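Let me begin by handing over the structure; questions about it come next.
With one protein chain held back, the other chains of the complex are shown just where they sit.
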């Protein structure tokens, strides 16, 4: 691993971010990455965070038109409430703050505590829970669907709305709508190696893959023999489209994220995207916008995930709105 | 591997690129990716290409302010002259074409043949050879220094000059200057797996690394026991700075590329960048601009490379000029 | 358990020192357990937390058992993160609150306070016995405190072992469905270690 020590990985990365992005306010000690122009902006602040190891999520999405601040925790470990409160303070422009929380027990509990504390500090806080992963059944027998790729859609679209100056309740409502309209499915071709453990999180022999993985190096719901990119696209898209069918008409346009888990070469990811695009076309699904790349990753895991978001005209317009962050940039 | 078959990898990826980037003219059959607005643009065309497996290089850099066209070969295999000629034709806006050629025997010979053929077709062609890798001694006993990270600097800066409407000889001279002012060094923490071979290109036990690698999955000049990020930054920067000392004053500003080889998590790469930035500061080197990410990759290789380019004001200005491509975007 | 024994702040200090020691010794194993059914961080999470607790107790020594447990809880919340941070943090904070400002507490008061803490964990996490979580060690462990510290440690250890055949319904392991069966829950394991540390502090080490 390209690290100094497992204990310093996150601080070291933040130091590097500070060096690479002088336009960002990076507090290495207190682990907050924030826009410099948040205070008294008169805009709603958008805060997200979670365990590290999913880069560029979230710190790479701090900037014009997206997050106002991010609070990266240890690798695969939710940040602590103190950190979240500091991020909220950094993001507060006088109009309150929206927490974008991926649905994991730790994230949910820590953000909940932080919301309470920030509220006590006089910051109005709303929360949106992202839970898009169809590999997990949302039932009494699980911790509920995980938050994965849809986080990017929520952060981008809510960020655009905040940038437009919309009030907290509207930004929060939009964020929830994006989440409700989004579904994901992920596949691992290899495990990943966390700095703390130093070896792969699970054994995956060559020639096998894991279907229905999350973004924390955990195995999926099912192990299968290796498949072609086309077959992987089929098994991944199937459950996503099935759940989306409950949400709106099949032929309504979608935003599409074809996401690499970290170690899948872009060459392969584009090839995979080609298969996904073809399958969607075959089924009459219109792709309004597509994004291909490593955005919501799991350290050095090889694999991919697909996220679809049913997007009406407003969502597409907000998706197209200018964004200027370390990892996502367009417009303006 | 996330592929359909080794034989179709490149065509599949181009199909995916076409689907993801409707603004690009992607000829899947003939393997050319081009801007749509090149013909009769009155601007110099900038063409590059090489083996695939280095994505986003080169096709990801086609667009406003950078390449006019790219011709991706098979994985790690130089494209063929026919393809290069087609790319030249697609890029020709009436003012001739500059070929950006990474210094590898195959690339050099194929581009040489293509230049002849394009010339016969009435397209004025200049070539710039990129050879920035200090791990290889440029002597009678080698094929000369390899072209690696500096390719990005050459393509960006020459692209900006071409966008400004400068004539071919000036764009070519600038490109050569950027190359002459650039030096790189790369390190592998793992080998990579080519689709054709299906297994790692060399054996690298856990706890060891290869110093002085190129971008084709070949081993480096030397194998060593694993080091910390800080130590890797030191051994990599040493030879780069040494060679740069022959080019200009130590304290002249540089452009810095801290590049991932494909499978190194951004978390680690930023940490590594922090060490590089600190070392440069210690040595009195001013970093005018830094870019951190997976840009010139070697499939799923874990590792990193450092490229420095001594940049005068003009180079920095051209670096800052707007660029809108799939993989590199700023300004405007 | 001698009904007349009282526990002073020093006792709680010993508990936390023993807890930090055992977490240091067992961190790698806890992370290893968190690997097949979790995200391979439980050991490093607790290591970070209990190291911070050690410093906090050293730099601002609390005067009472209640204050000590509350500081422990607050420190865990502020440094651990993940699921175990708020859960263990709440356990100690609520138990500490329950102890109030007394300079010494009886074993029965401690048992009752820990029961309140464990109930708060159940409330916060929403888990029930059998869901394959830390509760499966904490509940039998704290119940056995009525017998002795040693009995509590042993019951918690048994509870942790009993999570192996369970299918997880809470936390990350629940994502695996049936594939979570056959692995011991890391949080239940660390709970047993913490109650083992309590037995050590009471001189009832194994």
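The letters A, B and C name the chains in turn, as written, and every chain counts its residues from 1.
Just so it is clear, a residue touches a chain if its C-beta (ideal position, glycine included) is under 8 Å from a C-beta of that chain, and two chains touch if they have at least 3 such contacts.
Source: prediction; values computed, not measured.
Among the displayed chains, contact with the absent chain in the complete complex occurs for B.
Contact with the chain not shown here comes from a single listed residue; of B:76, B:153 or B:185, that residue is B:76. Listed residues B:46, B:136, B:160 or B:269: the one in touch with the omitted chain is B:136.
Within the whole complex, the absent chain has one touching residue among B:179, B:194, B:236 or B:264, and that is B:194. Residues touching the missing chain, restricted to subunit B, are 6, 51, 73-82, 104-106, 109-110, 113, 135-136, 140-143, 146, 194, 196-197, 201-202, 214, 216-219, 221 (touch as defined at the top).
Everything that follows uses one rule, which is that only the chains that are shown with their structure count from here on.
Legend note: the chain whose CA centroid lies nearest the centroid of all displayed protein CA atoms is A. Subunit C has its Cα centroid 53 Å from the Cα centroid of subunit B. Once the centre of each chain is set as its mean CA position, subunit A and subunit B turn out to be 29 Å apart. Taking each chain's centre as the mean of its C-alpha atoms, subunit A lies 32 Å from subunit C. Touching of two or more other chains is recorded for residues 75 of subunit A. None of the residues of subunit C touches two or more other chains.
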